[in-house]
Each structure stands twice: as C-alpha cells, then as structure tokens.
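All protein chains of the complex are present and in place, except for one that has been dropped.
After this line comes chain A, so read on.
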Amino acid sequence: MNGIALTLRALHHGEQRLADELTAVAERHRTEHEVHHVATDLAQWSRDHVQRLADTGRDHGLHLDAASGTGTPGLLSTLREKAAEAVGRRPEPGLLLLRDLRELHLDATENSLYWEMLAQAAQATRDDKLLALASGCHPQTLRQLRWTNTMIKNLSPQALTSL
C-alpha cells in the first residue's frame, strides 16, 4: 500500500470518527441547543467526506466502508439525551461541553492535516481527481475547526467563572 492509500485510509477513519463524535456530542448536550443542532449538521459534512473518500479509495485499491450512523437515534442516543436533560439544570456540564468541543477541535485538526497531505500528494502526482476531492472537502473541515473554536471562545468565560 502506498502513502496515498495509507493517508486515504487514515482520513476515512478520521472523518468517520469525527462524524460519530459530532453526533455523540449533539446528543450529550441536548440542552445546549445551538451545539446540538449545529453539531448534527456538521456530522453530515463528515459523513459526506467518508462517502467521497470511499469512492476515491476504490481507485487506489481500497475497500473502505460507506458512512455509517445516519443520525437515526438508537438506544444509546436516547440514553445520552435523557442524561443531558437530567443534568440540564446544573452548571458542571458546561465544563464537560468545553472538553467535548476541545476534543472535536483536535479531531478536526487531525483531519485537516490529512487533507493537506492528500492535496500535496495529489499535486505531486498530478492526480486531478484526488485534488478535486481534497479541495472540495478540506474547506468544510476548516469550517468545523472554526466552529469549535468560536464556541469555545464564546462559552468558556461563563463556564469557567461560574462554578
């Protein structure tokens, strides 16, 4: 397996992980309404990336799964949401939210660096299809990063000074 295929596989894993994490955070913070709704929307971006990576992966001899977890709530989701509602009246989940946003930011950063690597390799090998994939998806990863950063910036003053 060459470096491009390895990177595709790692990124495919990373985007699937970010989609799952965004969905889990959306459920865990059901009572933080903006986080809940936007994280759900952004999970879809990562699922689209997974799909596109799987499609491109075939050209590179990879058999990557299509996106899983379409957002249909299962038992675990319901449990997470109920737990969120149960502690919705307490300030401590504010800290948990900051931790989760930080994790999302780091996961998205990792994906962003993989996209950077893929774009560079695509240019070096004059692989237009791969370049189109990277330049189509990477901007959305950067937007995921900016969102987590903005939310951390906006929410941390209250969360960290009110306990």
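The working rule: a residue touches a chain if its C-beta (ideal position, glycine included) is under 8 Å from a C-beta of that chain, and two chains touch if they have at least 3 such contacts; residues count from 1.
Here is the rule we use: contacts and distances are computed from a predicted model.
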item	value
Listed names "Peptide/nickel transport system permease protein", "Molybdopterin oxidoreductase", "Acyl-CoA dehydrogenase family protein" or "Peroxiredoxin", matching UniProt entry of the absent chain	"Molybdopterin oxidoreductase"
Candidate in contact with the missing chain, chosen from A:V25, A:L42 or A:C137	A:L42
Residue among A:H33, A:H63 or A:R126 that touches the chain left out of view	A:H33
Candidate in contact with the missing chain, chosen from A:H63, A:R89 or A:R126	A:R89
Footprint left on chain A by the chain that the document does not show	31-34, 37-38, 40-42, 88-91, 93-94, 143-144, 146-147, 149-150, 153-154, 157-159, 161-162
